[in-house]
Every structure is written in C-alpha cells, then in structure tokens.
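Please read through the structure below; I'll follow up with questions.
Shown here is a partial selection of chains from the complex, left in place.
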C-alpha cells in the first residue's frame, strides 16, 4: 500500500473514535449517521444482528439499541491502517464494548472492527464497518 | 476550533498518559504534581470524592489513595481533542481504572475524563481534570 500521510492516519483514527463517542452518547443519531457516507454500511452480521445500509437504517438500529440500554462504552485500541490508496483506506481496530441494559444487565464483548473509509469533502467517512469477535462472548 | 498541530495533539496525549503513569507508580507525588499547573484542579466531585486545587492538595489526595491501595492501573483510550485555541486545549479520554486495595479488594471503573490543558514553558500541563462515569460503578 502507499505510505499513509500522518494527517490521514490521525484523521482516520479521529473518525473512528468519533463514531464511538456518538454511539456512547446514547442519543446522538445525527452524529452517528454523520460518521458514515450516505450509503454506508454498519454490518453486525457476524454477531447475528444484521447489516444496516444508509443513514436512516443505521439511525434506526441505534435508536432501538439505545432504547434498551442505559449505557454503552466502546473502548478502542490497537489501531492499524491495513490498506491505503490516497482517497480510500481500511483500518483494523480492537474494541471492548461494554453495555448496561435498562434492566440492569452488564456485558462486555471483545471485538475486532474492520472498517473501510473514504475521503470526502467533509473528511474521512466510513463506507463499511464490520464487527467480528476477538473472543467469543463469554 | 483551530486546526490542532500534530505536535500539540501528541504532546497533549503524552501529558495525559504521563499523569496515568505517575499515578500508577504508587509513590511519585512529584511527577503527579508536575503534570498540573500550579493552581491545577483534580476534580473527582462527580464520584463524590471532592476536588483538589494546587500541587499540595493533589499530592495529599494521592498520598492517601496510595496508602490504601497496593496497585492502580489507569488504562487510557479514545483520545479526542475537543477544543483548541493555540495555548489552551480540552481533551476527552476514556479511562478504565483498575484498583487493588491493600486488603485485597479489586475494582474496575469505566470513566470519561474531561481535561483542560494550557501550554507552559515546560510543555502542556493540566489546568483541570474532571472524571465522570462512562458506566455507573457495578
């Protein structure tokens, strides 16, 4: 792959961290959607939860998730750019996803994100976000 | 906000990681204090533990915390610069705070730091460090 300019590497990290912040806000569907391109895909099929294409579908998924939970915390680490071609890039990220349901149940899952991004006039945005398990849920 | 120069972004991360290293050393009050400006504030009021202003008060808080614990580990992630104006900046950071008391009790808390920093002749230092819960303690 071509050398990744530092500005792009950091901007890509910021976009991914920004999505986590938006998800963990528990209500900011606007910010979640804005992390994706218009036809962006949030793919949880590996977790058996389906795949959601486009801003409306992604917002709908999170509206439902937020209505069932009081807290999320997506703790990100191990950022790695795995592909880069100037205006497109792929990243691998580790995520420890903590959740607390409104019924009081806690869970924590160790996931590996694989994320495709594209450079847009408004910065790097997510084209496809897939989640696999680093460890099977315990 | 203005664009954040990469040098400043990384130096701000280093200052925050340096404070965690100092706290986790379990004895280096000098290094903890040096992370703050003279009148810096370490604010744990959200956790019901008060707020400490100035080097002597901050060192006093940690001396007491260290005397009750054998180990701390502050695992930091999700760094985001949320404000930047050249010589001042604000950052949001996720922190998983692990503790082991001398009596053998373990705990882990998911926190969100909001930190205000200022540029000094000796680099970026913390003016105010506040801790909120990402998930309520379990």
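Going in written order, the chains are labelled A and B, and every chain counts its residues from 1.
In this text, a residue touches a chain if its C-beta (ideal position, glycine included) is under 8 Å from a C-beta of that chain, and two chains touch if they have at least 3 such contacts.
From a predicted model like this one, the values you see are computed outputs, not experimental measurements.
K.L.:
Copy number for the full complex, please, knowing 2 are shown in place.
P.N.:
Copy number for the complete assembly, per this file: 3.
Throughout what follows, only the chains that are shown with their structure count from here on.
K.L.:
Find the geometric centre of each of chain A and chain B from their Cα atoms only, then give the gap between the two centres in Å, rounded to an integer.
P.N.:
Chain centroid spacing, chain A to chain B, equals 26 Å.
K.L.:
Can you list the residues on chain A that touch chain B in the complex?
P.N.:
That would be residues 6-7, 10, 14, 17-18, 20-21, 24, 71, 73-77, 98, 100, 106 of chain A.
K.L.:
Which positions of chain B touch chain A when the two form their complex?
P.N.:
6, 9, 77-80, 92, 94, 96, 110, 134-136, 138
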